[in-house]
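Please read through the structure below; I'll follow up with questions.
All protein chains of the complex are present and in place, except for one that has been dropped.
The letters A, B and C name the chains in turn, as written, and every chain counts its residues from 1.
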Amino acid sequence: MEKIKVSIIGATGYSGKELIRILLKHPRIKLMHLVSASYVGQNICEVYPEFTNQLDKKLIELDIEKIVRDSDVVFTALPHNISLDIVPELLINKNQMKVIDLSADFRLKDSDNYTKWYKKEHSEKSRVFLKEAVYGLPELYKEDIKKATLVANPGCYPTSAILGMAPLLARRLVEADNIIIDAKSGTSGAGRKLSLGLHFSECNESFKAYKTTMHNHIPEIEQELSLLYNPDSGKDEGEKNKYGKKNKEIIVSFTPHLLPLSRGILSTCYLNLIEDCNEQDIVTLYQNFYQDAPFVRIFEPPNLPEIRFAQLTNYCDIGFTIDKRVGKIKVISVIDNLTKGASGQAVQNMNIMFNLPETMGLL
Amino acid sequence: MEKIKVSIIGATGYSGKELIRILLKHPRIKLMHLVSASYVGQNICEVYPEFTNQLDKKLIELDIEKIVRDSDVVFTALPHNISLDIVPELLINKNQMKVIDLSADFRLKDSDNYTKWYKKEHSEKSRVFLKEAVYGLPELYKEDIKKATLVANPGCYPTSAILGMAPLLARRLVEADNIIIDAKSGTSGAGRKLSLGLHFSECNESFKAYKTTMHNHIPEIEQELSLLYNPDSGKDEGEKNKYGKKNKEIIVSFTPHLLPLSRGILSTCYLNLIEDCNEQDIVTLYQNFYQDAPFVRIFEPPNLPEIRFAQLTNYCDIGFTIDKRVGKIKVISVIDNLTKGASGQAVQNMNIMFNLPETMGLL
Amino acid sequence: MEKIKVSIIGATGYSGKELIRILLKHPRIKLMHLVSASYVGQNICEVYPEFTNQLDKKLIELDIEKIVRDSDVVFTALPHNISLDIVPELLINKNQMKVIDLSADFRLKDSDNYTKWYKKEHSEKSRVFLKEAVYGLPELYKEDIKKATLVANPGCYPTSAILGMAPLLARRLVEADNIIIDAKSGTSGAGRKLSLGLHFSECNESFKAYKTTMHNHIPEIEQELSLLYNPDSGKDEGEKNKYGKKNKEIIVSFTPHLLPLSRGILSTCYLNLIEDCNEQDIVTLYQNFYQDAPFVRIFEPPNLPEIRFAQLTNYCDIGFTIDKRVGKIKVISVIDNLTKGASGQAVQNMNIMFNLPETMGLL
Partner (left out) sequence: MEKIKVSIIGATGYSGKELIRILLKHPRIKLMHLVSASYVGQNICEVYPEFTNQLDKKLIELDIEKIVRDSDVVFTALPHNISLDIVPELLINKNQMKVIDLSADFRLKDSDNYTKWYKKEHSEKSRVFLKEAVYGLPELYKEDIKKATLVANPGCYPTSAILGMAPLLARRLVEADNIIIDAKSGTSGAGRKLSLGLHFSECNESFKAYKTTMHNHIPEIEQELSLLYNPDSGKDEGEKNKYGKKNKEIIVSFTPHLLPLSRGILSTCYLNLIEDCNEQDIVTLYQNFYQDAPFVRIFEPPNLPEIRFAQLTNYCDIGFTIDKRVGKIKVISVIDNLTKGASGQAVQNMNIMFNLPETMGLL
């Protein structure tokens, strides 16, 4: 069977490395080009000796023409504000090639919102592709992903938060207000760029909150939770929807924290239950909602997920507790930030786009 | 000047060890007896080699008479449900000796509440001492502690949560509802008793929530926050207080998590602001509230405390963020769970009880 | 193609768990029975939630007859002194079934040596199987393993030490004396059994040497290094061998240390060079020696292996430095103690015994 030709732009960052790690075990792909701005000319094994004996390939500089010619799909694992300019170049010729972009640049449907949070404007070119980009959360948009040319792969925090709360919001079992997401991430989420806060002696044996109001994963979470809460999203806010209730934009309180470990996110989400549910109701709700989602695992009370269970896997592990004393449900949602939170999910999207089994190379 | 004679019952648990560590540097005390159920007859340096050259003392079994005879103050660093029976024995003869109890047994003023959360009844004897016990949070009860014979030293989570939110509740700047405490603790908080969850390979590089509804630090937090919120606590709930508002019991949503590090607690507290405050208002509020509290450090925005800043100190570091988008204030409160969260606070209480400078031996 | 039926005795220890983790991705096996003394009747996912959605199987108690009937190969992942009695029961009927024993019980060819280090005598029964057991280090004994019924899978420290030094001893480039192995292992090497030394708060942020003279991996290392050094091992010590030199038993100084991390061993081996070699000579020697060893990776100076490169892989990564000032060569040999140091190597042995590609399921 013919193999899918894959290239990676941004191959030496942690998401790029994780893509390589996963793709090396994928039976239906062929790695073509690895692009790196920082290590052009070096072998990938010089940058990541763990790939020794497994991959022998030189890092090249960005050459759009070559990449388009040789690839069926390109993963762009670049910082935000950069993909914006490169993705249109890759797709402009409409030659059947597909792009899975791991940055934030094509995730927000409202380009003004993007500008507000990411301090850069979409160009005319990129705006075209923004319109056809599909938000790459397979548990919500599998059908759209199948047909997509450009997938905007979700952020790590949003993946854990949205999957953790989606069933509750889609069924309106919770208030739209007072949603709190207290998220904790390992250090690899901050990437490979050196900074004092990630210097071993500065974060080892410590823990802190950071970007406590303006983390740029917020708009992505709110966009998707609002879409779930308001199934008739075409209507104006204020009109009644199929629940006979008004549409309501979801605004969340989101606080990220830095864990002294390498990989994993655990989000603790607090929501006000509006109905008197018991644990079994919630378990059933989640199981039904995710019945076609091979990478979501529901933990039944009193079991709860822990970061180590999901580490180095593409699972999103979800558990919950009903806190009757305060009328709240606490949802615990765990992923590996580099796998389900980035590169594993990207490969899951690739599988769907190319009509392969969704879990191929990921179990 | 004469030294204060100090004994420790429960000297080989982590709180006992931390008491020793601190007291070794205290210029006005003399260590008398170290009681340990597990290591009777061994030298403390056999159990904790770090004390070699600093302390040469055998661990003895519990002998109430001897301890009472030789001590001005006794620290009881025992599991809860045990202090209940031992503290009355120590105090029964009213011989001027004082007790600082690090367990939960004398923290809850309502003995039924104690029974509900700790599954044991106060005896007639212990009930007598419960009535005169003072909750040992010096930032709130310094005057009472001065005169106390029995101090109930606060729990680690409650210390961080109560100090973090006290000014907001005392001034009623926040709603009484929707208070969320998302707390994260290092492993030493769980003590020295072996368990699979604390086996290195099982918690290293991981993170989890635990006891998500019924952690027994909850009633202590709620008791103290309610007292702060309702300054006329003698009145029945429902009557109007000095604010012209009804008294209202505070109920919180509390979720503890286990961090892969040894020492430290960071609590992220979420509260709904009822007034439109700016950051400077809050800073001033906290600075005034804690003007006589040498161990509270207020971090002004955008600075926030991190666990490492407070490690091995008796400080409680407090910072906050106003999240205007959702009308909430997020308070970050950090302590070392063994120091300010247990033994350092106990020594602070001792200093106050014996009319020594509050910070002696603790800076 | 028919699948190989595999059972595991001792499935819930860390080696057992690692066997499951690896075998779940092995395309040619079928997991039959999982035996556990501690968790009979529970599902493996209750013990290890990370296997949720991947394996649904109850743990059973030891039933030799059932296991023999249903298995082509059995992995015994038991503490030493236990395999001794169980392995003969499994093999006694000579029904073609094979056993790969992960304990030390069949590694030492000299049963007196076993008794000396492991404080137990081989029974008459086990002595029979000891004679036909093959030491399961594929890089040295691949041909014997192919034909073996019983493979004694090497210990973790010995795997790293022997592979690290084998070429030097086999070619007699180094003195037989003054061989020092300074080894450092992660905590999983000590297993899942609770002990104070593995309690998180006791080993986190710390490091220590342990069992500094009598670690029972020593005789295994010395047996194999002696066999390498003395290619005519049938001859008495004292007679001249094919090098025209006398046979000489290798005795090593071995010191294990405990690293505050979960997985991985790094052994630093010091040997006195007897010839004036340059780095390229040594690289060539190692590359030739391991030319048929797909899991050995040679790092050329100045590159050196690090634990993270080999983590969760079946590789043994070897690097070295020639220290001309003192006439020594320092060899750094790294493995994952649970993979190449235990279960990965066991699967590698299984592949060889069943005539499958050596790397199947292991890359």
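Here is the rule we go by: a residue touches a chain if its C-beta (ideal position, glycine included) is under 8 Å from a C-beta of that chain, and two chains touch if they have at least 3 such contacts.
A quick note: this is a predicted structure, and the numbers were derived from the prediction, not measured.
Counted over the whole complex, the shown chains touched by the missing one are A, B, C. Checked against the hidden chain, the listed residues C:304, C:318, C:347 or C:362 yield one contact partner: C:304. Checked against the hidden chain, the listed residues B:38, B:54 or B:195 yield one contact partner: B:54.
Contact between subunit C and the absent chain runs through residues 178, 180, 182, 184, 202, 205-210, 212-213, 251-253, 255, 257, 259-264, 266, 268, 270, 272, 304-308, 311, 321-326, 328, 330, 332. Counting the whole complex, the residues of subunit B in touch with the unshown chain are 24-25, 49-50, 52-54, 205, 294, 297, 299, 303, 305-306, 308-310, 312-313, 315, 317, 363.
Along subunit A, the points of touch with the absent chain fall at residues 14, 186-188, 192, 194-196, 198-205, 260-262.
The rule we apply is simple: only the chains that are shown with their structure count from here on.
Central chain by Cα centroid: A, whose mean Cα position is closest to the mean of all protein Cα atoms. Looking at subunit C, one finds that residues 205 touch two or more other chains.
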